[in-house]
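Note sheet for the following structure.
Removed from the display is one protein chain of the complex; every other protein chain stays in position.
So that you can tell them apart, the chains are marked A, B, C and D in the order they are listed, and the count of residues begins at 1 in each.
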Amino acid sequence: MRIVFKTDYMQDIRPWKDGFQLSLYMLLLALAVVAPFLLDTFYIGELTNVLIWAIAGLGLMVLTGHTGQASLGHAAFLAFGCYANIILIEQGIPFLIAFPVAGILTGIVGAVIAIPALRLHGVYLAIFTLALSILTDDLIVLSEPLTGGVAGKYAPPVGVFGLQIDRWGTPDLFYWLTLAVVVLVTLGYINLLRTPLGRSFIAVRDSEVSAQAMGVDIARTKTVSFGVSCMVTGWAGALMGLYAVAFNNETFSVVISIQLLMMIVIGGLGSIHGAFFGAVVIGFLPQFLSISKEYVGAVFGGGSVAIPGLEFGIFGMILILFILFEPMGIYGRWLKIRTYFELFPFYRKDMFKRQKSYLKTERLR
Amino acid sequence: MENLQLLISGLANGCVYGLIALGFVLIYKATEAVNFAQGDFMMLGAFVTIGLTNTEYMDLPFWVALPISIGLMAVLGYLLDRFVIRQMFGESQTAVVILTIALGFVIRFIAGLIWGHEPQTLQNPLAGRDVTFGGLVLGMEDVAVIIVTVLLTAALFAFFSRTKLGLAMQASSQNQLAAYYMGIPVKRVQGFIWALAGAVACIAGILFAAKGAVDPNTGLMGIKAFAAAVIGGFGSLPGALMGGLIVGVIEPFASRYIAAGYSQVAPYALLLAVLIFRPHGLFSQVRVKKV
Amino acid sequence: ETQGVTDTEVLIGSVNDLSGIFAAVGVPAVKGANVYFDKVNAEGGVHGRQIRYIVEDNGYQMPRAMQGYNKLLNRDKVFAMYQSLGTPMNIAGFKLLDPKGIPNVAPLSAARQMLMEPVNNKFTSFSSYYDQAIVGTKYLVEQFGGEQVCSMYLPTDFGKEILEGTMEGAKEAGAEFVAETTHKPDETDFVGSLSKLNEEGCDVVSIALGVRQAITIVGTAKKMGLNDMKFLGTSASFLTVVAQVPGGVTEGFYAAASWQDLWARAEEPAPKAFIEEYKAATGEDPVGFAMLGYAGAKMLVMALEKAGPDLTHESFIAAMESLEYQDDLVGNYMTYGPDDHQGADSVYVSIVENGMWKKVHEE
Amino acid sequence: MSLLEIENVTLKFGGLTAVDNLSFSVEEGEVFAIVGPNGAGKSTVFNLISRFYDPYAGAIRFDGHDLLQVKPSGVAAYGVARTFQNIELFEHATVLQNLLVGRHRHRRTNILSEIFFAPSAKRQEIENREKVEEVIDFLDLQAYRDKMIAGLPYGVRKVVEVARALSTDPKLLLLDEPASGLSVEETTDMRWWIDDIRRQMGITVLMVEHDMGLVSGVSDRVLAMADGAKLAMGTPAEVQSHPDVIEAYLGHAA
Partner (left out) sequence: MSEAVLKIRNIESFYGPIMAIRGVSLDVRQGQVVSILGANGAGKTTLMKTVSGVMDPEKGTIEFEGEQIQGMEPHTIVNRGIVHIPEGREVFPLLTVNENLSLGAYTLKDKAQIERDRELVFSYFPILKERRNQEAGTLSGGQQQMLAIGRGLMANPRIMLLDEPSLGLSPLLVQEIFGILRRLNEEQNMTMMLVEQNASAALELAHHGYVMEVGRIVMDGPASELMESEDIQNFYLGVQEEGVRENRRWKRKKTWR
């Protein structure tokens, strides 16, 4: 049982609890940095993919997890970020400028879209954003001169400090690029959460009335939250475009919007960890299943299609199990495991048995 | 004349959306959960009926297969609640939504496994028969769809507002704890509503399959029905029908009068417009909390 | 040392849709291919090498497709790709295949981009949607003296290809392209669009929509009494189920495809033998795409044979380029050459008659 | 000039007049209590001041500002803080975070300095923490600082509500039934706290309360309402002995 004695306000304000926790995270970061020397190209590619999903997850987490505004349309912002980035690069703007600008533009678009959406809650907001996501497909086709329409666009290798980075050619460099974005976004997110803006997000999520009574401007907060969320999502989209190398109107479909939401719920709503946990599940589980069919050939029918779609079916079942097992998301479970060790040896067998719990209507605002 | 024809067929089509939307609303009304697998329920209901009645499968007479499949889907709805959804009792609705999305994956997989991925049509006695009055042509299926939808909506509406059980359902969605304090068997009530939603989905599926064809991905149509339910004001049964009709009618008129490239976005553009002006749909069920 | 080739094995990959909206294409195609590969393997393989066909399911989603490519090329290290499905997915894959010179054989997409530059490592079996639409449109215009041509399509790559082909076909046949309507994959009611096309006086209408939608459109048109309007599908609608819709709903529907219907020729020796073999192996009746999977696999094996024991990408590509044979199963004459990476050039126009596809024209 | 002025305010819900041409004013530095039967419109008056409702008629002025011109969040910005009768805390946050939200109106940083946690943001955080700690010490909440609201007993939540309102550093504090659900012992604490809030912190208090012991113990003036209108006003003793108040509110046995 580890007890932390607090002697200074900074101990609560800084993002880590104590030196031990900090060193764990530093170790994790160090491992992430040297990963390309430890893993082969395939796994580096997958890791990059997971990290990109994690960025997208962080983006959605701001809005849904911390501000309580469910969005089923974030693929639209992925698309916007992706196209903005490539179009800017095609205009001859260097990547190091185009990339941040792409995110910021997406953020601005998100904030503008937030304005009509301000009065919406719950399912209504979800379906509003879902419709946006569906319309994006058509908008891309309709703005063909800009987007290349159905033929789509290709991502060229991008130059960063004189290095030419490209997904397939230099997977390690691309991985580090992604990792850098992940680290920066995560740090920014952590900072946000420990300052007034982040707390006003949480306030809006938990109670709009009392947030107002505390001087939080709901409309502004939601707009900013949309903006920040979409900005981060835009960056994820830009990276996703570079990762896919070729993309068109069909690339960022509604299915991706839905998967993004699944991801953060399964990871654990309202926590930064959750975005990462969720990204591992949504980003890597299908691939894991696909790999494991080599080992359980009998079930999957080896290389053949004995049972078509089995992977997706099993994927669905595993997601169901995840949620049944831990409705609070993986992060929720993680917290429990941590409590278990922290309380060691003072734990009880039934400590995490689920108590009966009851819901109240969310139709009252 | 032409516009009348568009209107009529739009209404018939809107009724199908309305029917699927009813399923969404039923579950929402009684549990406040959004069942994203409702479209897949419909698809499954259609396939179950096809499996019972089509010649290449069990080849039962249509009118025999009909009640069996509706019953089967009701049982399935109940079992799903009993063994899956109920485990999530009292957990956040977001988690339930995600659960139903995942459930949709599994249902689609199972349907593909059993019935394959090619589109199939339901063999039914209404197929190919038309009714014409005054130059308007309407398929028998369309007539059936309209009648069934209107009757079903009215019946469910009466059920919710007139019966004790209906009231108890609304109560359990608003405050599960208080519902228990009243002695309402909340879980059993919810099981019942899932069964009902299964049956309604099956009816929708049958009518849908009679009008066109189904494949395992038909359930994606559920999204449009979901939109319809939201336009109507999620949680209102007449609203669901209304929303369905609006979406159904807007479609043919849009394809008829709006330029190619833009016409297909009409229902979604309409949805956005409705929500901007009426943030909680036409028949709003959302209230400002009194503090 | 070429990747994916050992003394005992050659790895072939595919990024396919076994569960998404195109599973109706992907699943039978992969099954058909496997029937043939299994047969070859049972007979000792090609030059002593067993063929291992690894299929990654992408559910018709881009991110999953990219993961599939990553796995096949970086982990499994396949020798060649065979029958990957989906235009955007294939195009994205090219970025990875081309630098490594990995062949992409017979993709399940009839878009013209399947032979985009560099063409060197790309081989298609059939003519494109574009060509199919041209031939079909021309035929119908000429046959029925139609003057007004129209198109109903999904605003996607697939739809646009067919739209352009229809326009070109109309031009070549001296007819006018007068109207178009766009749709969504989840659209189920076409009364509005058909009224519009009727109003515009369309005689020939090409359809670039999902199978389910094509069936509905033809049925709706009948109900509306639009008996003079001729509907033309492409290989995407050229399915046996379309012909077999109960109630004769699809009677009179045309499709221009780059192969011939399997069941219409079920009595001919090659299709007959295939049907029996497939049934014996899988216990199901084959559909058209199973036939394509099987026939393509046969072609791949032919090229592997021809490339000789020393299998490299160069030797394989050279072998592919030298292929020339009559494929009785599909009913196509396949020729490849250094400047010709498209196997068959024919387009067949068929019509639904008595629940069967019947070939009416060939070009 | 009074700190808060309510002038001829009327509010109707459909056919029901919840507040009926009501006028009163609260002077700087006093504790002003509103009493009245259930449904008299007391909470509605609070909600009008908080701008959750728009009055049909009348004016509400605070410290020289016309409150009807601002959004609900603007009311807090002028220095009006409130608690809620039925407890409206941020359930999925800790007590500390709840109180820190109360500091929102003093935010000086912008989004950029927050994302980069610039020195200004850091200074502001430490300052916020100090203020909040003062409140925590004042209301004896140390033991609950890092607890989630969701698991706190009713009585503690009531205190956290007061603490959160105090954290905003208000000029006027609106308390809606601060002592309901508190035990006698806790009510006594509350009474002293309100006293200190007024005396030590110089905050004006407007309070709705049914516990007449508390009302007469701390308040300078009392307004009794019934059916949305004024019934009586004066010192606690005057109001308590007013026959109409006894009839409608206190009952004879009391």
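Worth pointing out:
The working rule: contacts are C-beta pairs under 8 Å (C-beta built on N, C-alpha and C of every residue); 3 or more make two chains touch, one makes a residue touch a chain.
Everything numeric in this text was worked out from a predicted model, so none of it was measured.
For the chain excluded from display, the touched partners among the shown chains of the whole complex are A, B, D.
Across B:I85, B:I101, B:I184 or B:V230, the single residue that touches the chain missing here is B:I184. Contacts to the hidden chain, counted on chain B, fall at residues 164, 167-168, 170-171, 174-175, 177-187, 285, 287, 289-290. Annotation for chain A: contacts to the undisplayed chain at residues 339, 343, 347-348, 350-352, 355-356, 358, 361, 363-364. Although one chain is not displayed, its contacts with chain D can still be listed: residues 13, 35-40, 43-44, 85-86, 151-156, 177, 180-189, 192, 195, 210, 212-213, 248-251, 253-254.
Simple rule for what comes next: only the chains that are shown with their structure count from here on.
More inter-chain C-beta contacts link the pair A-B than the other of A-C and A-B. Comparing chain C-alpha centroids with the centroid of the full set of protein C-alpha atoms picks out A as the closest. Once the centre of each chain is set as its mean CA position, chain A and chain B turn out to be 31 Å apart. Touching two or more other chains at once are residues 52, 84, 88 of chain D. Annotation for chain C: residues touching 2 or more other chains are 19, 23, 27, 155, 184.
Which chains touch which is summed up as A-B, A-C, A-D, B-C, B-D. Considering their complex, residues 9-10, 12-13, 188, 191-192, 194-200, 202-203, 205-207, 209-218, 224, 228, 270 of chain A touch chain D.
Partner chain A is touched in their complex by these residues of chain B: 28, 32, 34, 84, 87-95, 97-99, 101-106, 108-110, 112-113, 117, 173-177, 180, 223, 226-227, 230, 234-235, 261-262, 264-265, 268-269, 271-272, 275-276, 279-281, 285-289, 291. Taken in their complex, chain B has these residues touching chain C: 2, 5-6, 9-10, 13, 16, 108-109, 112, 116-121, 123, 127-128, 130, 137, 139, 208, 211-218, 220-221, 223-224, 248, 251-257, 260-264.
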